[in-house]
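Report on one structure; see the data block that follows.
For this depiction, one protein chain was excluded, whereas all remaining protein chains were kept in their positions.
Chains: A and B, in written order; residue numbering restarts at 1 for each.
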Amino acid sequence: MKYLLIICLIVFGQLAIAAENTAAEATDFAVLIAQAEEKFAESKTVGHAWTVTADRLGDARKASAAGDMKLAKANAKEAIKLAELSIQQAQVETKLWQQRVPK
Amino acid sequence: MNWKKLPALFLALMLSGQAQSDPETDYLALQKLYQQKFPDIELAEFKDGVYAIDAKMREQWLEMEDFPAYEIAIDEGEELYNTPFANGKSYATCFGDDPGVKSGYPRFDEDLGKVVTLEVAINQCRLDNGEQALPWLIGDLARISSYMAFASRGKHFDIKIETPAARAAYNVGKQFYYSRRGQLNFNCSGCHQLNVGQMLRAERTSPTVGQATHWPVYRGKWEDVGTIHKRFQECNSQVRSLPLEPQSDVYRSLEYFLTFMSNGMELNGPGSRR
Partner (left out) sequence: MSNFRALQLTLLLGLLFAGGQVLAQAAGATDSELAERIAAGQKVLEDRKKGNCLSCHLIIGAELPGNTGPPLIGMQARWPDREALKAQISNPVLRNPNTIMPPYGLHRILTDAEIELLVDYIYSL
């Protein structure tokens, strides 16, 4: 009986660790996707959002729903990078566009 | 938003407003650009877009114009235009006896503080008379607009930019036209001014001057007539820039700028393009 209890405890312990890992992965993704969303919203606000950012956000959600957290996180990270580039484009262009107006 | 920067932003806006708020100067500079690039083509001919530049494409286009695909849209648009609303009134109540009013659109409405395009005016007329607004891009609204464009043929654009607010709206459209956007980093002027008339695959890029004269347009790939805002969205998507809402303030401003660059030109809509 004692042994059974110990075995049970070990099994539960293992299960808990596994669950914790999945939970940690999900938290990672939640942080990344929230960050990606925020950057994407910012790129919209400055009027320079890209279609590909929205595409990667969609891919990230799809992968997350399918349980492929590695792919989900990779897509969320790519969305963040793309959104940052588009915000950078907006910043550069507020200065550069006037040079292109025919004089 | 960094609020500390706000005064600087206002100052920049005021300065930029002073520095680039002369649409007339822009208009003349642009005309000079095309005269230098195409010394043998009269500016007025650019109402036909690339077909003013490319004789072979023009021939194919004129053949298309013998039995234009937009003809049905004009007929249907006329019928829709003349069908009274539920309250007994009609579009003529809003626009007067002559539906050929496109030469004055877009106009800047001081009370609204907004650019009003012909499509906005059509839907506003419907709303004012208890009808529902129609979808912006293709369908009945584009048909009504096609009929009104047809009735406006032969008239010349008379776009007015007279107040500081109107100039500010014009500048928003102008900035949009000259800014790089999308993952592909394109600006409208890159293809339509700097590299105008060059081939992108099998298509030639059209000059900015004359881009507004022939809308709505029947395009083969749409299989219908569509409004200029549909084309804006398409152009934006092609460079992987997230399209804006049709008739959003920025797109209205873009149409305002673009149409002013065709000011004085003859209206020849609706048009047909590949």
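We take it that a residue touches a chain if its C-beta (ideal position, glycine included) is under 8 Å from a C-beta of that chain, and two chains touch if they have at least 3 such contacts.
The structure presented is a predicted model; accordingly, all values stated were derived computationally and were not measured.
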| item | value |
| --- | --- |
| Shown chains that the omitted chain touches within the full complex | A, B |
| Among B:25, B:60, B:163 or B:195, the residue in touch with the chain that has been omitted | B:195 |
| Contact residue for the chain not shown (choose from B:31, B:90, B:124 or B:183) | B:183 |
| Residues belonging to subunit B that touch the chain removed from view | 183-187, 190-191, 194-195, 198-202, 205 |
| In subunit A, positions touching the absent partner | 78, 81-82, 85, 96, 99-100 |
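Just so it is clear, only the chains that are shown with their structure count from here on.
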| item | value |
| --- | --- |
| Chain centre separation (subunit A, subunit B; CA means) in Å | 38 |
| Residues on subunit B engaged by subunit A in the complex (per definition of touch) | 16, 20, 26, 29-30, 32-33, 174-175, 178-183, 185, 187, 189-190, 193-194, 237, 240-243, 250 |
| Interfacial residue positions of subunit A with respect to subunit B in the complex | 44, 47-54, 82, 85-86, 89, 93, 96-98, 100-103 |
